[in-house]
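Here is the structure we will look at.
Note that one protein chain of the assembly has been removed; the remaining protein chains are unaltered in position.
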Amino acid sequence: MTTSNLYLQILEWMPFVLQGFVMNILMSLLAIVIGTAVGTFLGLGQLSLNFTIGLPSKLLTQLFRNAPWLVLLFYCIFLMPYQVNIAGITIELPSWLRATIGFSFPVAANFSEIVRGAVKSVPRGQWEAAEALGYSRKATLFRIILPQCLTRMIPPWMNLYALLLTATPLSMIVGVEEALGRTQAAVQAQSDSRVLIPMYAALLAMFFLYTWPINRLSLVLERRFRTK
Amino acid sequence: MITDIQTFFRELANSGINLTIFYDAFDFERFITGLGNTVLLILASTFFSIIIGAIGTAILTSGRAFPGFLVRSYVALFRNTPLIVQMYFFYFAIGSIMPVGQNELGLPEPLLGSFSWAVISLSLYAGAFNVETFRAGVGAVHGSYEEAAFALGYNRRQAFFAVTVPLALRFSFASLSNNLVDLTKATTVAYAVGVAELLYVSNQIWSDSLNTIEMMNVMLVIYLVLTGAVVFIINRVEAVMRLPGFGLGDNQ
Partner (left out) sequence: MINLKALALAACVAFISTAASAQSLECGDDTLCRVKAAGTLKIGTKDDYVPWSYRASDGSFMGMEVDIGKKIADGLGVKAEFVKVTSANRFEFLAQGQIDLMIASASDTADRRKIVSFVHPNYYSSGYSVLLPKTIKATEWKQISGQTVCAVQGAWYNKPAQQEFGVKILAFAGTAETEAAMKQGRCIGLLEDDNQINVRLSKEQWADYQMPLPVMAETPWGMAVRHDDQFSPFGYFVAGMVAQMHRDGTLLKLEADNGIKNSAYLIKMHEALKDHIN
C-alpha cells in the first residue's frame, strides 16, 4: 500500500477517535466541577480549628492525593452500582459517569491542597490585623483572605485541569469509550502495525492542541496575579 | 510459620477474600517481582528526572535564546499530553527506529528493553515538571543574594552554583515532593509497554484468579506506603538542609 493510502486509511478513522476525545473532554469538565466543589469544602475543612472537621479533611485529602488515579477509578467502576433506584425511577450510571466520579476524588484532594496553600500564602499579619479590628475568624477568612486567594488559585486550578484531562485516558482500562481506547481499537481493526505510529501521533496532537492553550493562559494569569 | 500464613489465606479465600499472593507460590513470586520493578522504576526515574530538571533549569536561566526555546518546547509538549500516549510513542515509534543487536538465536534484539524505555519516558515526563519546579525555585531567590555574591568577587557562574542553586533547592522542596509523588503514582503506566511492575502483575493475577477488588486493595495500600516513603524521605532531606533563620517563615 502506498503512503497516501495509509493517510486516507488513518483519516477514515479520525471521526471515531475524535468522538472518543469528546468523551475525554466531557469527563474532564464534569470531574473538575465536582472535584472543585468537593475540594473547596475539604480545603476549608483543613483550615478549620475544629479537630473533628480538620482531621478528617486532612486525612481524606492525603488519602486521595496519594492513591493512584487508576485504583480510585477501579473502585468507582466496580463498587458503584450500575443502576440506582430512587423513588421508583431507575437511574443508570454508565461507566463513563462512574469513571468521572472516580476522577473527581483526586481532583478534589488536589484542589483542597490548592485552597489550603492559597490561604496559607496570605501573610499572617493580615489575620492579626483583622483580629485587631475585631473580625471573627470566619469573617476574616471569607471577607479578607479568600477574596485575595481567588486569583492566586486560578493558575494552579487550570494546571490541575490540564493534569486531569491528560489522566482521562486511564479510563480506557475500565472500558470507557474514550480516545485512547478507540485509537487502540482502530489500530486493531486495521490489522496493520504501520498505522500504530501515525495513529498515536494524531492522538498526541489532539491532547496537545487542547491543553496547551489552557497551560499558556494559566501562565499569563499567573504573571498577572503575581504580587511582589 | 509460612505454611500457617498460607493456610490462613487459603481459608480466607473460601470466605470470599481471595488473596492468592499470600498462598500461591507462583503469584507470590510474580507479585514480589512486580513490587521490586516498581521500586526500581521509581528510583531510576526520580534520579534521571531530577537531573533533567536541573539541566533544563540551568539552560533556561543561562538566558540563551535557542536552547531556552528548546527546553520550553520540551516542557510544553510533555506536560500537555497523556503520559500513557508518550510511553507508547517512545516504545513503539522511536523504539522501532533504534539500532538492534542480536540475541543468542541470531534473531534481532532491540538494545533497549521495556524497562529502559519506561525509565526514559517517565524521566522525561517528570523531568518536564521538575524543570518548572526548579525554575520557580530559582525565580524565588531574591536578586540581592546574587548581587551580594558579585560584590564578594564571584563571577556569574560561581554565583549561580554557589549561591542561587543551594537557595533555590530549598525553595523547591514542596513542589518537588508533589512531583515525585505524582511520578511514583505514574509508574503504573509502564504496564502499557509490558514492564512487569505492580499493576502489570496485579492485572495478570486478577485475570487468572478473578480477585480484582482484593488486588486493588493491596495496590492501594502499597502505593500509599510508597508515596508516604517518598514524602518522608524528602521531608528528611529538607530538614537536614534547613538553614536556621532562613526560609519561608510563617507562610509555609
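Which chain is which? They are A and B, in the order written, and residues in each are numbered from 1.
We adopt the following convention: a contact is a pair of C-beta atoms (placed from the backbone, for glycine too) under 8 Å apart; a residue touches a chain by one contact, two chains touch by 3 or more.
Given the structure is predicted, the values throughout are model-derived calculations rather than measurements.
Chemist: Thinking of the whole complex, not just what is shown, which of B:Ser49, B:Thr81, B:Ser114 or B:Thr164 touches the missing chain?
Modeler: Once the missing chain is taken into account, the touching residue is B:Ser114.
Chemist: Which parts of chain B are in contact with the chain that was left out?
Modeler: Considering the whole complex, chain B reaches the absent chain at 26, 92, 95-96, 100, 103, 105-110, 113-114, 191-194, 200, 203-204, 206-210, 212.
Chemist: Touching the absent chain: which residues on chain A qualify?
Modeler: Contact residues on chain A toward the absent chain are 12-13, 15-16, 19, 26, 29-30, 33, 77-78, 81-83, 88-95, 97, 173-175, 177, 181-182, 184-189, 191, 193, 196.
What we mean here is this: only the chains that are shown with their structure count from here on.
Chemist: Starting from the mean Cα coordinates of chain A and chain B, work out the distance between those two points in Å.
Modeler: 20
Chemist: Help me check something: in the complex, which residues belonging to chain A touch chain B?
Modeler: It is residues 63, 65-71, 74-75, 78-79, 120-121, 123-124, 162, 166-170, 180, 196-197, 200-201, 203-204, 207-208, 211-212, 215 of chain A that touch chain B.
Chemist: Under the touch definition given earlier, write down the residues of chain B that touch chain A in their complex.
Modeler: Those in contact with chain A are residues 76-77, 79-86, 88-89, 92-93, 96, 181, 185, 188, 199, 212-213, 216, 219-220, 223-224, 227-228, 231, 250-252.
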